[in-house]
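Left out: one protein chain. Kept in place: all the others.
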Amino acid sequence: MTFEIPFGPQHPALEEPINFMFEIEEERVVNVKPRLGYVHRGIEKIAENRNYQQLVYLSERICGICSFAHASCYSQVVEELLDLKIPERAKFIRTIVAEMERIQNHYLWLGLTAKEMGFETLFMYAWRDRETIIEMLDMISGKRVNYGMSTIGGVRRDITEPMIKRMEESLNHLEARAEYYTKVCTKDPSILKRTVGIGILRPREARALCAVGPTARASGIPRDVRADEPYAAYGEIPFKVVTYRGCDVASRMYVRIDEIKESIKIIRYALKNMPEGPIRVKAPMRVPEGEAISRVEAPRGENLHFLKSNGTDKPERWKIRAPTLANLLSLCRMLMGVNLADIPVVIAGIDPCIACAERIALIDAKTKRLKVWEGKDLWRYANEWYRKRYGL
Amino acid sequence: MRRSEIRKQLRIRARNIIVQRDRRFFVNIEKKDLKRAIRRLMQMKNYTHLSTITALDVGSMIEVIYHVAFTDALVSVKVQTSKDEPIIPSIVDLIPGVALYEREIHDLFGVEFEGNPDLSPLLLPDGWPEGVYPLRKWWSVDRVLSKLGGKR
Partner (left out) sequence: MVSEEIWALIQIFLFPGFFFLFFLAFFTEWVDRKIVAKFQNRYGPLHVGPKGVLQPIADFIKLLSKEDITPRMADKVPFNLMPVLLLSLAITPLFCIPIVGSNALVSFEGDLIVIMFIMSLIAVLVFIGGWASTNRFSTIGSIRAGLQLFAYEIPMNLAMIGPAIAAGSLSISKIVDWQIHGFWNLFIQPVGFAVLTISLMAHLQRVPFDIPEAESEIVSGWIVEFSGKKLALIRLAKDFEFVLASALIVSLFLGGPYGPWYISPIIYLAKFFICVFILSNLRAAFARYRIDHLLAGAWKYLTPLALLQIFLIKVLGV
């Protein structure tokens, strides 16, 4: 017997609204159809009516978790059009914040995945440790999310000597915790049972479906923008691209835990070798005509911003491709043949960020219309709708 | 990657290849050559994946840009199609991973991708009026809202 079960747009396993229609045959998935479009904000359309400085803030609000990746990607693309050379110190600070964001994101992911497995204890532990890195980000930028660090022409805040001292302490702590999680996740039988061999994505499929980020790296493909096309200060910092060959959720977990360790090393190196100097240069309001593309390795994978300017202070077209959209097809492939109980774990495996993936379209007609209503109208509308539907 | 390599591989004129900077190439080609060009680029050394497809409104035409990523470069293949008859051959048979990008552009620009089996709405809500392509310049926010019957 096949029957369809909807998964989302509201579902406890998903932090964000996306809809998967699963066709289930005796607890096994035989077909899956994704449907996006529940969090459209029309950012690309809005961008056509804003100037470049305003867009820094807008870009940061594409996604809450990988906000810095988007902001720095946008800053880079504008800097390229302006032909602006940003100071070396700014490049290092961008690298440091980007890596801190990666650590933060990976701990968040570890916690969420544990929760999807029904392992609440690990969820609580991972999120407690995430608090350490968030406090550091708070110390540097003054905010816990949407750091507001990147701007066109550099960064907005400097990292001072006392900050470095405190960061070193917390990095040591985080490294010890990452070691501990490696131990837990490689040994604990109930975690292994839920992750090993689940949600297989073979390297050939990952290549064909254009997977990016940790999803691709867990299938043994060393695809990392930081290494392929060094931006910020990545060209000067030695690091290794973590890959695993397991192709399953367990590998995705190990890739991320190892990346936490690798990021800690990058931050240490960057803090030590950070040159002195100014942290930003002044950027003009008007941007000369041209096209530019910038790529950034966000915690979830490759981020691509395309910008076309027309000589005014507003862009002609700003295209954003977030990693989740690139990984969505791979996810559908992973979900085929998976047990119903494993769906949340597999979905969590690509670290989906739906708000990123669907920044595109215009205002959702329905929400927009509801927005201009008074609360009273809304109430009346809801009542009528239910009356019509259920004959109450 | 160098300009000459791309030229040799794609067998096109040098003036159709714009080197914007190190690692950034823009290639202008005809619509009918698109599939061949993508296939040939895929055969090149260091090819990794197709990053995304961008569509732009450039006056009477719609420009579609395929960002093909290599480990040492990013080649952007540009194709133009007219707004009256926006049809472009789909490359979903070459690279299955572009299915969602093509659907996205179909939603927002109304470009038909010939050969893509599933062009159902991906991002726009159900019941979105036909012929409203929100990212085309003509459809300003006010026009879309008046079409949908809402107010700002």
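Lettered A and B in written order, each chain numbered from 1.
Just so it is clear, a residue touches a chain if its C-beta (ideal position, glycine included) is under 8 Å from a C-beta of that chain, and two chains touch if they have at least 3 such contacts.
All of these numbers come straight from a predicted model, not from anything done at the bench.
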Partner chains on view for the chain not depicted: A
Candidates A:Y52, A:F92, A:Y125 or A:Y147 - the one touching the absent chain: A:Y125
Identified contact with the non-displayed chain, of A:E23, A:D138, A:E175 or A:D188: A:D188
Chain not shown: contacting residue from A:E116, A:E205 or A:D224: A:E116
Residues belonging to chain A that touch the chain removed from view: 3, 5-6, 11-13, 27, 114-125, 128, 188, 190-191, 193-194, 339-344, 390
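In this text, only the chains that are shown with their structure count from here on.
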Inter-centroid spacing, chain B versus chain A (mean Cα positions, whole Å): 24
Chain A contact footprint on chain B (complex, rising order): 20-21, 23-24, 26, 48-52, 54, 56-57, 65, 67, 69, 71-72, 74, 76, 95-101, 104, 107-108, 121-125, 128, 134-135, 139, 141, 144-145, 148-152
Residues of chain A touching chain B in the complex: 35-37, 40, 42, 44-45, 49, 80, 207-212, 223, 228-229, 291-293, 295, 302, 304, 306, 308, 316-317, 319, 321, 325-326, 328-330, 358, 360-366, 368-369, 372
